[in-house]
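Quick one: this structure, given as structure tokens, is what I'll be asking you about.
All protein chains but one are shown in place.
Chain IDs A and B follow the sequence of writing; residue 1 opens each chain.
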Amino acid sequence: MSVTAKNLCRDEFFYGHKACAGCGGSLAVRNALKVLGKNAVAVLPAGCMSAVGFNFPQLCFANNAIISTFAGTASMLTGIEAGFRARGIKDFTAVGFAGDGGTADIGIQALSGAIDRDDNIIYICYDNEAYMNTGIQKSGLTPFGAKTTTTPTGKNIHGNIRPKKNMFEIVAAHDIPYAATATVGYMTDFLNKVEKASKIKGTKYIHVIAPCPTGWGIPVSDTIDSAREIVDCGLWYLAEYENGKFTLNHDPKEFTSVSDYLKKQSRFRHLTDEDIQMIIQSRDAKWEKIRRDWRK
Amino acid sequence: MKPYLREKTSFSFAEVPSDTSFEAGYLVSKNAGWRSIRPIIDMEKCVGCMQCYLYCPDGVISIENNKAVIDYDFCKGCGICKKICKPNAIEMEAERK
Partner (left out) sequence: MKKFLSGDEAFAEGIRLAKPAIISAYPITPQTIVVERLSEMVESGSLASEFIHVESEHSALSCAMGASAAGVRAFTATSSQGLLYMAECLYYASGGRFPIVMMNANRSTALPWNIYGDQRDSISQLDSGWIQAYAENAQESLDLALMSYYIAEKTATPFMVNLDGFILTHTYEEVNIPDEEQADKFLPKFETDNKLDLENSKNMAFSAGPDYNYIFKFKEHQEMLNAVSVIAESEKKFAEIFGRKYSGLTENYKTEDAEFILITIGSITGLCRETADKLRAEGKKVGVVRLRYLRPFPTAELVESVKNAKAVGVLEKDISFGSEGTVFTNVNSALHGAELQVPSYNFIGGLGGRNISRSDIENIFSEIENGAERVNFIGIEVK
């Protein structure tokens, strides 16, 4: 049975936290834990969600949860999963929630190691496309053109000059049992992927787009709109990797306007028409490959 | 089950744990003060579709008797619920200070 708002567990496991209003990352953590339930053992590295959720004596997880080192999400998950098994505990889920920097930059080595060992863990990357906790610096998942505090815009450089690292396919290249992309904008798609991951043995990776109003420069009420538009305009896609094959979950007949998506966010407001054309071209090239190579 | 506010909010030297391990879900402060606007549910219009509950980043909306109910102690007033609400049952009102 698929996960819906109606059958989703009514308990709240991530509550009272100090995330900014409208935070997409906190929504991803909140709902993933509702799918996994009270026996989820969560590991969160240094980053937004640990900073807002674990300030003694304000401790915002109802389930077991622990902060890892920034680079150590996956390796600490490995230790916890093995430790619980050594104690003879069977009914639990070791789940990590790391941001884009914690996943694609500083944590990629430990993540690669865990997938290589096929440790029985779920790793969820909440991607808000920059180091938001430290004040919006460029990460390996910051998209082309985005203005951050370390990729400023001026006459010479229009923000970040490199595209997002392709984490989903990097992870898939390990021949991981299950990987998926998602967005907090299409919540039931995300939650059903979490549910599916919880039933699969071995390492699971879910990459969920989680807009940050502060870092993206959008109103706090627009998190979900942006999280939907990024898929609707084709700059993100909903897909899965399983049994060695990629599957596209949603193939838009027609993309919405990339320009409209970008222009609503102050981080992209400086982009020229040429910049936007480049973004569209790279989107089209990606989708050509997806439509050619992936199952639908 | 959810983290909840506790009576004991400060700890003496002896009460501070010797390790970094403590009871899960222990809250000592609210988030209500962050808000400049608050969501108000129109119970006539609310159809109990649960979309506001599903998309609230703070998890402060619960559904009771098929109607949305907001925990104002922890609502930050982001307004996602208003935007997500198809029957337009939620209005954002200024907080009276």
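The working rule: a contact is a pair of C-beta atoms (placed from the backbone, for glycine too) under 8 Å apart; a residue touches a chain by one contact, two chains touch by 3 or more.
Everything quoted here is computed from the prediction, not taken from an experiment.
Out of A:A62, A:V95, A:I122 or A:A180, which touches the unshown chain?
Checking each option in A:A62, A:V95, A:I122 or A:A180, the one touching the absent chain turns out to be A:A62.
Quick one: say which of A:R87, A:K155, A:K201 or A:R292 touches the chain that got left out.
Only one listed residue reaches the unshown chain, and that is A:R87.
Using the touch rule from the top, list residues of subunit A that touch the missing partner.
Residue positions of subunit A that touch the missing chain: 38-39, 41, 43, 50-51, 54-57, 59-69, 71-72, 74-87, 89, 91-92, 109-110, 112-113, 116-117.
Name, in rising order, the residues on subunit B that touch the hidden chain in the full complex.
11, 13, 16-26
Operating definition for what follows: only the chains that are shown with their structure count from here on.
Nearest whole angstrom, what separates the Cα centre of subunit A from the Cα centre of subunit B?
For subunit A versus subunit B, the centre distance works out to 23 Å.
With touch defined as at the start, can you tell me which subunit A residues reach subunit B in the complex?
Touch list, subunit A to subunit B: 5-6, 8, 10-24, 26-27, 30-31, 38, 56-65, 184, 187-188, 213, 219-225.
If you look only at subunit B, which of its residues touch subunit A in the complex?
It is residues 1-3, 5, 9-11, 20, 22-31, 34-35, 49-51, 53-59, 62, 74, 76-80, 82-84 of subunit B that touch subunit A.
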